[in-house]
Every structure is written in C-alpha cells, then in structure tokens.
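Following this message is one structure expressed as structure tokens.
Selected chains from the complex are presented in situ; the others are not included.
We call the chains A and B, going by the order they appear; numbering starts again at 1 in every chain.
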Amino acid sequence: MEVNLVAEGLKFMVLGMGIVFLFLTLMILAMNVMSKIIHRYFPEPHAAESGKSALAAADKLKKVAAIAAAIHHHNTK
Amino acid sequence: MRTLFIKLLLALSLFGAVSASASDAYAAREAPAVEQKAYESHSIGHLLANFAKSTGVYAILYPNPDEMSALGKPMSDFHKGWGRVIMILVAFVLFYLAIAKGFEPLLLLPIGFGGLLSNIPVADIAGPHGFLGVIYQAGLANELFPIIIFMGVGAMTDFGPLLSNPKTALLGGAAQFGIFGTLVGAVALSQYTGLFDFTLQQASAISIIGGADGPTSIYIATKLAPELLGAIAVASYSYMALVPIIQPPIMKALTNAKERKIKMTTLRHVSRMEKLIFPILVLVLAILVLPDSTPLIGAFAFGNFLKESGVVERLSNTLQNALINIVTIFLGLGVGSKLAADQFLVADTLAILALGMVAFSVGTAAGVIMAKIMNLFPGTKINPLIGSAGVSAVPMAARVSNKVGMEYDRNNMLLMHAMGPNVAGVIGSAVAAGVMISIFA
C-alpha cells in the first residue's frame, strides 16, 4: 500500500504541535504552582544575590583603594 | 594532455623531465597495496611521475577511477574533481560570512574548515582513518557531542525571565510551527514535484532546522538522516546568523504600529529557589509526557541545574568554558566532515537550504501571530514583537525583538521580555525533537 506522505506529514504536525503545546501548558501550570509554593513556604531573605555580589566587588575595590591610599600616605609623608 | 601536465610539473620541480608513459603511471597507481608490501625499486623518473600523479592538481583534473567516497561508496568524476573545488570555495564563503559578517563564527569556522579538509583529494581526511573521520566516530556517530554542547548551553541559560512571565512560553511553542509546517512542505515537495525524494525521516531531520537550535538539529540529523547532516548543520547555523535579516520584515508585516508600541510590565523578581527547581521541573514533565525528549532536555537541565545549584561553580564554569569550547571545535570539524562534495553537492542541499529558510520564516510568523491571538484573551497584553523570539536562536532573536521594538519607541526595552519565549523556544524544539524520535523509534 502506497503511503500518502503529505497526509502523514499533516498528522505529524497535528500530533507534534499538540504535544508541544500540551507540554508547555503543563509547564506553565507547574511553574505557577511552584512559584506559589516557594513564595509561601520558602520566601527569600529579600536581598537579591546580584546586588550582593556587586556589593562584594565594590567592597573589594574599596579595600584595594584603601591599601593603595595607605601606602601612598606612607610614601608621601 | 595528461602527459603534458605531468611534464609541466616535472619541469617546475627542477629535476629534469621524464618520459613516463601515462599507461605505466596508471598501472603503478592501480596496485598501491601490493607496492607497499614488497617495496620495488623505481627510477627517479618513475618516482617523479608518481609524485606528479599524487598532486592535488592531478587528482582534480584526472579523477582516479578506483577512488571511493569517505563512506566507501563510488563517486562521480565531478564529485572527485571540480566538485571538490567548488566545496572548497563554499568553505571560503563560510569563512567570509563568519569573519566579515559575524555569522555564528564559533561554529561556522570549524564547520567550514572541516568542509575544506574533507574535500581534499588523495588525503581522505574524512575517511575512516583520517582525523576528521576519527573525530566523527568518536563523538558525532554516537550523538555525544551535541549532548555535551546542550549541557554547556544549559549552564549558560538564565530562566529568570521565563519564570517571571510563564505564559510567554506559549510563544516558544507556536514558533515550532516552523518545524512541522516545513515537514509538510518537505514531503509535499517529494510527493508532488518529483524533483526530490525525501523520506519521512529525512523530511523530519530537515524541518528541525526551524527549531533554530544548532545542537538539536545536529542531534536529530545524526539520528534520522546522517547523510544530510552537513547541509542541515550549515543551514541551521547560517539562518541563525541571518535572524536579524530574516525576522524584521516578517515581524513588521504582521503587526500594526499600535501593537509594536505595547509596553510590557516590569518583570518580577525570581527567587534563587525557583531557578533551582525549574530544570528539575521541566525534566520531570518531560519524563511524564515524552521520555523520548529526555536525552536533550536532560542534558540541558543538567547544565542548568549545576549552575543554579551554586555549590559546584568549578564544574559549571568548566561546562561553560573549557568543555564547551573543546567540544565545539570537534563538533564543528566533525560536522564539516559531512561537507564532502559527494554528500553536499546534490540537489537535496538546495532543497534543504530553501526549506530551512521557509522554516525560519514560518516559525517567526507563528510566534508573532500567537502573541496576537493571546492578546485576544483578557489580561495584560503582550507586545507581538517578542513572539518572533520564540524560534530560539538564543539570544540573537531576543535582541532582534528589542531592536525592532526600539525603532518604534526608543524607551521600550523588550530584551528581557523576549528572553522568556527565547528560552522556551529551546525547550519547545527539544520537545518537537522528542516527538520525532518517538515516531521513528
């Protein structure tokens, strides 16, 4: 029996797009549920870590600068 | 002519002329295996004639009738001769695009160079004992390299924007229409035009170009149609690089000025734990719904999970740097080994290039239209320009959304909003790939 490839292709399309949307829909639902659970039961201590690391970098720079300044002070005395 | 050529070369080599008859030379060539075993003395003239016949110039002008392709099949004289020259020029075009135009150089340079090397006559670098052949067997034939790349890409991906606006994932789903639409197109071409004769497997491997995701394309092509790998990989990476040219006209044609100026609300902060759980969540869903997609989604989730865990920074850094770089070099060279003239210079390649372009365009359009459909429902509106980012091509497509958006409103920063559908597009393509594996498994 000859297979009608175009018909097969269309079936694959229906199946494929269906599964893709099924998957992503379930994923969206799951993400929403997860977010709610996490925000209720595991709230974050507030300070974002990106802010923290930026702060740390600034701190480090400050320290270097302070050392530099101290040596400068010592040398120019 | 043949004798003349040999003489010319000999004169050039400054060591005197030789009157080797072509028939003698031919006989010598015919039985190299025997010569190797019992070494026979040759006159210097004979040696020079043999050298002349081992040059690339000679091999291209006078194809060796006994030569087989890297796959051990017979080849036409064109594929042994001028076809190789054309492919070397194609490699040069890839170099030009990669270097001068900035087309995905990380992959197009190694692929192009692999293509150049695999088209060298006599040396058989892409054959089973050449180093490209060894690389292909070591990591492409078993599909390991694209999986490792996927781990690295996972370790580089930030799902924050998607987590802060989950529904944009649907845009990344709609863009997969580029895959399945093209699949129908490819089989239609085969059935109705008679110009091509793609099997369903080949059509599927070609259409995955529409996923705009390099490693996924390579993975599926290796699995379903390794004979098309070279053309599919080149098309895939070339069009990913062409995203800034292909997408804007489609985006503009499908939207009106008001839609393009829609402002999207600021993204909410996403907690560290959400990012940590997300890769596991996606993987669990893939296990439940479509286990055939889990090699790809699992590798991706692994890389992302290592990164988000925050406790194995040295592994995460290695995935994102040393390991992905090493594998990129070998993946590119290995894919390039499939650009041999006898595999690439066939009518199918034109069809693949054309279908790949269609796939990208359809995917882009589907993403934009999906956004417009979602705007028909109540709720906060989505700027349809981020729909095009659903094809993946991370982060290029998201940048295109941002750029087009700013053309119409200087203050409308869409970049982070477009990253949501952009990474969802990667997941969507992996799911689509899983569907194909599932169908043909």
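Assorted remarks:
Here is the rule we use: a contact is a pair of C-beta atoms (placed from the backbone, for glycine too) under 8 Å apart; a residue touches a chain by one contact, two chains touch by 3 or more.
These figures come from a predicted structure and were not determined experimentally.
Written as a formula over the displayed labels, the complete complex corresponds to A x3, B x3.
The criterion applied here is as follows: only the chains that are shown with their structure count from here on.
Averaged C-alpha coordinates give centres for chain A and chain B that are 26 Å from one another. The touching residues of chain A, counted against chain B in their complex, run 4-6, 8-10, 12-13, 15-17, 19-28, 30-32, 34-35, 38-39, 42-44, 48-49. By the touch rule above, chain B contacts chain A in their complex via residues 162-163, 166-167, 169-170, 172-173, 176-177, 179-181, 183-184, 186-188, 190-192, 200, 203-204, 269, 271-274, 277-278, 281-282, 285-286, 289-290, 424, 427-428, 431-432, 434-436, 439.
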